[in-house]
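There's a structure below that I have some questions on.
What you see is the complex with one protein chain gone and the rest in place.
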Amino acid sequence: MQFIRSFKFFILASLLVFPIIFNQIGMSFYLDLATRLCILAIAAVGLNLILGYGGMISFGHAAYLGLGAYAVGIPAHHWLYGGLDFLATTNGFVHILIAIAISGLFALLTGLICLKTKGVYFIMITMAFSQMAYYLFVSIEEYGGDDGLVINTRSEIPLINLDDPIQMFLVSFSSLIFFMWLVHLITKSNFGLILSGIKDNEARMVSLGYNVYFHKLIAFIFSGIICGFAGVLLGNFTTFISPEMIDWSRSGELMFMVILGGVATVMGPLFGAIVFVILEEVLSSITIYWHLPFGLLLITVVLFFRGGLSSLFSK
Amino acid sequence: MKKVLAAIIFCNFMVSSAVSAEIKIGFVTTLTTPAAVIGEDMTNAVNLALEHLNGKAGSHKIEVVFGDDGFAPDTGKQVTDRLLKQDKVDIMAGYIWSHVLLASRKSVLDAGKILISSNAGPSQMASKLCHENFFSASWQNDQTPMAMGEVFNKVGIKSLYIMAPNYAAGKDMVAGIERTFKGQVVGKDLTKWGADAQLDFSAELAKAKVSGADGLFVFYPGAASGAFTKQYHQAGLKDLLPLYSVFTIDGISLPKLQAANFSGIVGSKVTQQWDPSLDNQANKKFVNDFKKQFGKYPSFYAAQSYDTINMIASAVTAVDGDMSDVAGLRSALKSANYNSVRGKYSYGNNNFPIQNFYLREVVEDSDGNWTTEVVDTVFKNHQDPFAADCKLK
Partner (left out) sequence: MDYTLLLIQVLNGLQLGVLLFLVASGLTLVFGILDFVNLAHGSIYMLGAFVCASLTYALDSYLLAVILALPIIGIIGYLFEVFLARPLYSRDHLDHVLGTFGAILVIDTIAHLIWGPAGIAIPLPNYLDGQIKISENIELPTFRVLIIIVGLLAAFGLLWLVNFTRLGMLIRAGASNRTMVSALGIDIRTLFAIVFAIGATLAGMAGMLIAPITEASLGMGNNVIITAFVVIIVGGIGSVKGALVAALLIGLIDTLGRAFLDDFFKIFMSAAAAENSAPAISSMSIYLIMALILSFKPNGLFPPKLR
């Protein structure tokens, strides 16, 4: 147990230290890699809240990443090119507020409908809503449509300069730690216990008098907001957004990070994101046929390592 | 004394190592998805160019690092960042797709590197987003359809139906044709593009058929072109609604159309700034060696990629391998002082080529292979219409 705890600490510490060292010796690419990893891990943490702890398999969480990123891009676009003055700003706090409001609202509205369904129907209807968001952004010419939108100025936050890659990384890393801690708190709270009770046996929780639908909806909204926040970071990091980010395959990738790492664990989403990002970058720089080993690896994990990677470390 | 000697030797070593240093070119193209067929042609041409140069620009070894954009702007930007930061390339080139180029542009230019497009020519980058470090080795998107519009006026076509994919270049192509075409556009369809592009055009073709237009103008590059021309043929539109296209019937689609024995395509006409039959020394060598090595005619993508490498090599030679001399590279590139396979051309203020556009016809060559041949020169030294909107002098 002691070993495992120190192992987790070691992973987090090296995630913080090594990218900065690499950057200082001129390998700034690895810093960017780590930033991307942290952002995707935040989204995976958000998804894990409902997928892992709540048993709600959402196949549409890339939509929230996209909404968050557009919440940076659209105000910045208007700030630069005019139009919609009430929206035009580069203030980071406003961006975050918009992202939280929009992703929360989207989660509320879609959640009201999605949570009526169960099982595979739930998987597919969450996917349907994210595809609607995808086509919505494709259809808005003003924000680039299919071509995407270049974000020319990053969010401005007092004392922090997101143009500096190290600060961008530190913001992403500390946000990741914050959300891992927050989700950990939620799952240990009364609310979290009810949620996992619903996952294990929904009928029992109903008969115990809990409002299952309401609890699931709150978790769904929370999860959406966390991903929306990750989207704000992602928009600032890539300085480019396109509907492609909302595509169902991206939602699939998020799911795989969570499952690969191990559902309903604190570290699982991070493990999943680490493996995913490293595999994607390393394999794709070796061969354009990198999908082949990647696919074989997925199949191997599914067939032989049930419970994901964190099960290797925790038992 | 010994120390001084050692220092001199050391300095010499430093200098000589700087002289023989490798110059790395980042080249982004599409290597996966069906659009990889274009990437394959471009990669072949780049390797052929390197072979012709013996891998050297002057006395400097050059190396090309390829990146795959996966036919998506965000992947393209990601791979651009990787080439810049991990592979530390000295200069960026390639880019088939306008939206990928638009997404990647900022990364390259912010890093202070030169960016050369081997194909895409979005209107934005010719006008308000023009930049002194960005050069086009191809054309501005609007130019080729503008030439086609001019042809329509000459032939006497009064009404047109237009189909194109819904992305940056598709919109530019439509704008380009409307810029010169004097007749009426009776209908227009923009279809889904990207890795999950729409490939069944039944609904659109049925609309075009009843529109009563004199002609059908399309832009379907890469893998979509084969699918489109086939369906056009199957819908029996050949005599009802003659097909005119840009960037659709090319060195990539012709062998496939010939293999499927789709003879309706012979005789159709397209416009382009280059053709395998252009009579100049560089082009003859390029086309012959390409055919020898890869067993088919090069496409215009290949020609532009071949030009890109030669253009970079000429600039590298001009600054004697000092890639930090961006101003020197810039002025060398701007002079277009290399043997382009399209013949001599010059650069406008927005760093887009001022060049000829030809009308080409699909013919069967002496070996029985389908190819194209120049029948007319539509524009002489044509400059794109956006140059005036670019703040560069």
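For clarity, chains are labelled A and B in written order, and residue numbers in each chain start from 1.
As a working rule, a residue touches a chain if its C-beta (ideal position, glycine included) is under 8 Å from a C-beta of that chain, and two chains touch if they have at least 3 such contacts.
Note that this is a predicted model, so its numbers are computed, not measured.
Which of B:A36, B:L83 or B:I177 touches the hidden chain is settled by the complete complex: it is B:A36. Among A:M132, A:L185, A:V206 or A:I286, only A:M132 touches the chain that is left out of the view. For the chain missing from the display, the contacting residue among B:A223, B:I312, B:L359 or B:A387 is B:A223, taking the whole complex into account. Chain A meets the missing chain through residues 57, 113, 116-121, 123-125, 127-129, 131-132, 135-136, 138-141, 145, 248-249, 252, 255-256, 259-260, 263, 289, 291-292, 294-299, 301-303, 306. The missing chain lies against chain B, touching residues 31-37, 39-40, 166, 188-192, 195-196, 198-200, 202-204, 206-207, 210, 223, 226-227, 230-231, 233-236, 252, 256-257, 259-262.
Just so it is clear, only the chains that are shown with their structure count from here on.
Chain B makes touch with chain A in their complex at residues 31-32, 68, 72-75, 77-78, 81-82, 85-86, 98-99, 102-103, 105-106, 166-168, 193-194. Touching chain B in their complex are the following residues of chain A: 27-29, 32, 138, 145-148, 150, 152, 238-242, 244-245, 281, 284-285, 288, 291.
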